[in-house]
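Taking it in order: structure first as structure tokens, then the write-up.
Just one protein chain is left out here, and the rest sit where they should.
Presenting subunit A:
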Amino acid sequence: MKKSAVGSVFALLLISAVVLPVFLSSYQWPGTARDHLELKGVEESGATNLVSAIYLGYRAYDTLGETIVLLVAVTGTIGILKKAGAVIEDRHSFALPGEMRRANYMRTHLLEAVTSKLGPIVLLFGFYVMLYGHLSPGGGFQGGVVVASGIVFLALGSSGNASSALIRQDILGRIEAVAFLMLLILSISGIFTGEGFLDNPLKHYSSLPAAFIIVLNIIIGLKVGAGIGVMCIIMLGKE
């Protein structure tokens, strides 16, 4: 035990000594990329929010990769969850004797009332974040996660009977699959319209320069929302 602690401390010190000069460098930041983005970013991409311009414009290919990382992570988690099953040892609950139920014994009427009322509002906010990503902070990933929270709220507030199709695993799985296919088709379509891979295929069809970014934001948002939503619903366990 002691020996391993010494080893760890030694390794940490050593690696810090190696890494430190990278941070202490007094070399002047080169500014070409920054200047280009500042001067030409909005004009080239059509997105006022430069973050969107970067992650869905200049570096959309990286974003495609990160979307896939999330997709694989969610698929893998669901696989492991289904294999392992959920075992909760702690039987502690805030539920009053009258509202206690066998499954989902930790839920209360209060929780259900609040989450079921909040759910639609959170969903709406999620779509707002998704749709306005090119103008203000936000975008597909952020909006998608908010949508997923809305879905979790709806599921928590459903009190046993599925009040919304949005909390059904199969429906969410379908939304996710279709959104992923759409994302790929959109990325590839440029090759066939003569623009090239991940180049804006809507260039000639839309007067809105940010149209491609908006569409990508919506699709990524749907995919992320459905993926994380379905994972959370599986984690909540069966009704």
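Some notes on this structure:
Here is the rule we use: a contact is a pair of C-beta atoms (placed from the backbone, for glycine too) under 8 Å apart; a residue touches a chain by one contact, two chains touch by 3 or more; residues count from 1.
The criterion applied here is as follows: contacts and distances are computed from a predicted model.
Its record in UniProt calls the unshown chain "Multicomponent Na+:H+ antiporter subunit D", which is the match among "Decaprenylphospho-beta-D-ribofuranose 2-oxidase", "Hydrogenase maturation protein HypD", "Multicomponent Na+:H+ antiporter subunit D" or "Sugar ABC transporter permease". Although one chain is not drawn, the whole complex shows that of A:Ile68, A:Leu110, A:Leu135 or A:Leu208 it is A:Ile68 that touches it.
Interface note: of A:Gly79, A:Pro137 or A:Gly237, the residue touching the hidden chain in the full complex is A:Gly79. Contact residues of subunit A toward the unshown chain are 4, 7-8, 10-12, 14-15, 17-19, 21-22, 25-27, 29-33, 36-37, 40, 44, 54, 57-62, 65-66, 68-69, 71-73, 75-76, 78-80, 170, 173-174, 176-178, 180-181, 184, 187-188, 190-192, 195-200.
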